[in-house]
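Only one protein chain is missing from this complex, and each of the others stays in its spot.
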Amino acid sequence: MIVITSNKASEERIAEIVSHIEKHGVQAHISKGEDKTVIGIIGKADPKLAEQLRQMSGVEQVVKISKSYKLASRDFHPADSVIRIKDVEIGGQEIVIMGGPCAVESNDQIDEIARLVKASGAQVLRGGAFKPRTGPYSFQGIGIEGLEMMAEAGKKHGLLTITEVMTPEYVDVCAQYADILQVGTRNMQNFDLLRKLGTIQTPVLLKRGFSATYDEFLNAAEYILAGGNPNVMLCERGIRTFETYTRNTLDLAAIPALQTLSHLPVISDPSHGTGRRELVEPMSKASVAAGANGLIVEMHTDPDNSMTGDGVQSLFPDQFAKLMLDLEKLAPLVGRTFNTNKNYVFA
Amino acid sequence: MIVITSNKASEERIAEIVSHIEKHGVQAHISKGEDKTVIGIIGKADPKLAEQLRQMSGVEQVVKISKSYKLASRDFHPADSVIRIKDVEIGGQEIVIMGGPCAVESNDQIDEIARLVKASGAQVLRGGAFKPRTGPYSFQGIGIEGLEMMAEAGKKHGLLTITEVMTPEYVDVCAQYADILQVGTRNMQNFDLLRKLGTIQTPVLLKRGFSATYDEFLNAAEYILAGGNPNVMLCERGIRTFETYTRNTLDLAAIPALQTLSHLPVISDPSHGTGRRELVEPMSKASVAAGANGLIVEMHTDPDNSMTGDGVQSLFPDQFAKLMLDLEKLAPLVGRTFNTNKNYVFA
Amino acid sequence: MIVITSNKASEERIAEIVSHIEKHGVQAHISKGEDKTVIGIIGKADPKLAEQLRQMSGVEQVVKISKSYKLASRDFHPADSVIRIKDVEIGGQEIVIMGGPCAVESNDQIDEIARLVKASGAQVLRGGAFKPRTGPYSFQGIGIEGLEMMAEAGKKHGLLTITEVMTPEYVDVCAQYADILQVGTRNMQNFDLLRKLGTIQTPVLLKRGFSATYDEFLNAAEYILAGGNPNVMLCERGIRTFETYTRNTLDLAAIPALQTLSHLPVISDPSHGTGRRELVEPMSKASVAAGANGLIVEMHTDPDNSMTGDGVQSLFPDQFAKLMLDLEKLAPLVGRTFNTNKNYVFA
Partner (left out) sequence: MIVITSNKASEERIAEIVSHIEKHGVQAHISKGEDKTVIGIIGKADPKLAEQLRQMSGVEQVVKISKSYKLASRDFHPADSVIRIKDVEIGGQEIVIMGGPCAVESNDQIDEIARLVKASGAQVLRGGAFKPRTGPYSFQGIGIEGLEMMAEAGKKHGLLTITEVMTPEYVDVCAQYADILQVGTRNMQNFDLLRKLGTIQTPVLLKRGFSATYDEFLNAAEYILAGGNPNVMLCERGIRTFETYTRNTLDLAAIPALQTLSHLPVISDPSHGTGRRELVEPMSKASVAAGANGLIVEMHTDPDNSMTGDGVQSLFPDQFAKLMLDLEKLAPLVGRTFNTNKNYVFA
């Protein structure tokens, strides 16, 4: 940590700052410049110290030179983290695809979609039973019944399952039904939820908040890791900007950037990231080209009548299957493998 | 609701869209333009219908002409909502000030600050017992003990109290100790928390999310109102933008805008809204000039040694007391009153 | 300037970085931490050096500890800059109001508006002759003829005039007619225009770019100052964010922040800053309460038929005159004076 004093800081004030630093059991290393004095802090400082220094008079800037997250950082864990769930490895050589509807609507719906997802070559079935919705009068998901339907469909068709959990008290029941638990963008900093997820071993797909920096995103992951659950995947799903043509702005540079900063697998969500069906295919390819470890993509057999509005970004089954074939060709060009075991029959 | 078809939509497709609309028990009113057809929907439509239409092929745009929130809207409740708590009215003539430290740290700290807050003319004591922190290794608040300390200080000095609640399971205990419950910016769309807050009658101060639009903000309030709790205050606390000099960008136009769209009181938070002590005073005055119903302002007797980093934005007691005197003069110029009963002694 | 090396930088690499620094005639002051080495640079470094260092391998971060602008900074010029134009002082005790239509449309229009602006107590007449418009098919202003009309109206009614200049080649002709030249938000980084404005002495009102940081804004002012024209005013006019209810997000914290960083007068534009007539009055008051040195406000006698779309944010004459009376009362509360010489007759 480095403290830069303001032009006007007197010798006395600087001495007080140094004495404050040394009270925390770390060393202060002073370097006087033309206008300003720079104080380097050597040793492991209490995070509170930085915060206190920032607000002391005479201090102009405090520069952190080590990251605030540890377990999530590549420095701490140089090799890629690979999360193994049954026979699927996420974060390894293979690109993993998670496909399915925005919301589980009925037994027939999820069974038919699961069949198509499997036949296309995907490994994970996605589907929401509890839906976070902007307004209270929108469809909120069918709840535990939906979890049961999805678990059954996953089992029948040989797919892992992923579903969103919105509150700490539902973590256990969701973990009982699903293989991966998803934390939605609105809950990226729901710290009680993150803490609860740290107490189990079920893999977690953590979505980036609407306006979260990489640093905040990795700190959110750190909550889960610090609790004792090492199985965290990061998911880039678009950030909020001034552009309204797309639902969000999918920040694909986040993929290689997060892979540099962290060892955790990075999944891309081109469906929420664009909010437009016609952009899902190019952005899926772009995500793989940028190095994503996997994709989570919405697919629906009858998007016109889906129960949430997200049908507008859902692929039709033929589009989804076609995309899988294209990604299979793309994968080797970025040093990845792809599931070649498919049996989809185009309409 | 209005549906605008794309240039290429055929007569058949338009007929299908109309038939889809009419299946929902509402009327479709067709108006053919040069390139596009406009379909007006007359009657109360299911929210799902808009979402479905938006994703139908042949549809270019769906324009909502009524708002998605109802109970929060000024149309529904034309008069200002006034929330009465003991002898304080929020949303009425008087500007209400909430002051205190970021976090409750000890009995002595909160007692002394409460004394100064009261003497300055504020009506509400703020203080966090549960702190939402970006990283897991930062100070997280002292918990229920802090609630007790604050409740006692409030009682002793004749102040209402406000504290943040972060998770549904803590709502009841927090409501037992505090007069107002605060929902933080990170939790604005923690829907389970909002739903739980809808089941009690304790007033709620709902902070705007980092990147929430007014529409999303009012929809979040709607969750609480729809649950049966009418006592909701909105709090503008700055949004996230590209500017990093200030911690957030305090959007003061939100004050009159939200007061136009809604009947709920609007409180401004210049401390988090700027993150810089020297900006709190001008932004407090600007908030009152813009029509705020109240302010929530951080004040600390020893910000250099506060346990969170928010000391950097905390006023010193003398600054806080001086601000109260200035706001008292400002209030009548915007048709408001201010507490004249003060006994602060400047150092 | 401080250079922070990455964890992996070898001793050799650090030695190379130091040698690179010393080649520029400045001293390197090395301080070894646990993981990283910090190199402080002492002496006046060439701006290129920072840029080069930032891209050298082994360098993780380069922290500038002095600002890149000089003449615009408060450090360089501690007292407020006061710009005197005829009998008006901008940046001094008095709050200066600039009022008028978005565009000059005709002799009668500008004459009548000038009369009302003067009667309300404003000191400057605003009006566009050259209009920057998003699309080429919108009304682009009436050009030099408009400059003549406005100059005449200003002279007749005893008002200074301000108009926008869009390109270097029109600077001289605009300066011949108007007392103040305005650089629009889209041109804040039109460096050739800024350089040209540096060669004259006519005061310049520089509007903040849509997405310019304070640092970039002050660097843009620096171009004009460095050219030799000290008469620069900064204008906060709203920044672009995700919120679409308002046309822009008026960043009022910019007013005290820029006044801290710089000695230049700061003017607020609540008309473009909100894009909504009903928000102009509260945001004008808030701007004055935040410490603005002046306001630039749109007013039109017949906004329904104005030639640009900005009528939607124009006050009616009675609203404008009423606002002036309110601001007169507000000014002394923030230590300012206001023109009391008014003769407006309300309809």
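Think of it as A, B and C in the order they're written, each chain with its own count starting at 1.
By our rule, a contact is a pair of C-beta atoms (placed from the backbone, for glycine too) under 8 Å apart; a residue touches a chain by one contact, two chains touch by 3 or more.
Please read all numbers here as calculations on a predicted model, not as lab measurements.
In the entire assembly, the chain absent from the figure touches the shown chains A, B, C. Only one residue from C:187, C:202, C:246 or C:284 touches the chain missing from this view: C:187. Checked against the full complex, the candidates A:106, A:213 or A:337 give a single residue touching the omitted chain, namely A:213.
Taking the complete complex into account, A:274 is the one of A:52, A:274 or A:293 that touches the chain left out. Residue B:241 is the one among B:55, B:81, B:190 or B:241 that touches the chain missing from this view.
On the side of chain B, the interface with the absent chain consists of residues 2, 4, 7, 29, 31-36, 38, 40, 42-44, 60-61, 63, 65-66, 75, 240-242, 244, using the contact rule stated above.
In the full complex, the hidden chain is touched by chain A at residues 211, 213-215, 239, 241-246, 249-253, 255-257, 260, 273-274, 276, 278-279, 282-283, 285-291, 326, 329-330, 333-334. Of the residues in chain C, those that touch the hidden partner chain are 20, 47-48, 50-52, 54-56, 68-69, 132-139, 166-169, 186-187, 189-193, 195, 209-211, 216, 219-220, 222-223, 226-227, 240, 277, 303-314.
In this section, only the chains that are shown with their structure count from here on.
Between chain A and chain B, two chains of identical sequence, the interface residue sets overlap for the most part, with shared numbers making up over half of the total.
Relative to chain C, the most remote chain by averaged C-alpha coordinates is A. Chain A and chain C, compared by their mean Cα positions, are separated by 39 Å. Centres computed as Cα averages put chain A at a distance of 27 Å from chain B.
In chain B, the residues touching two or more other chains are 211, 215.
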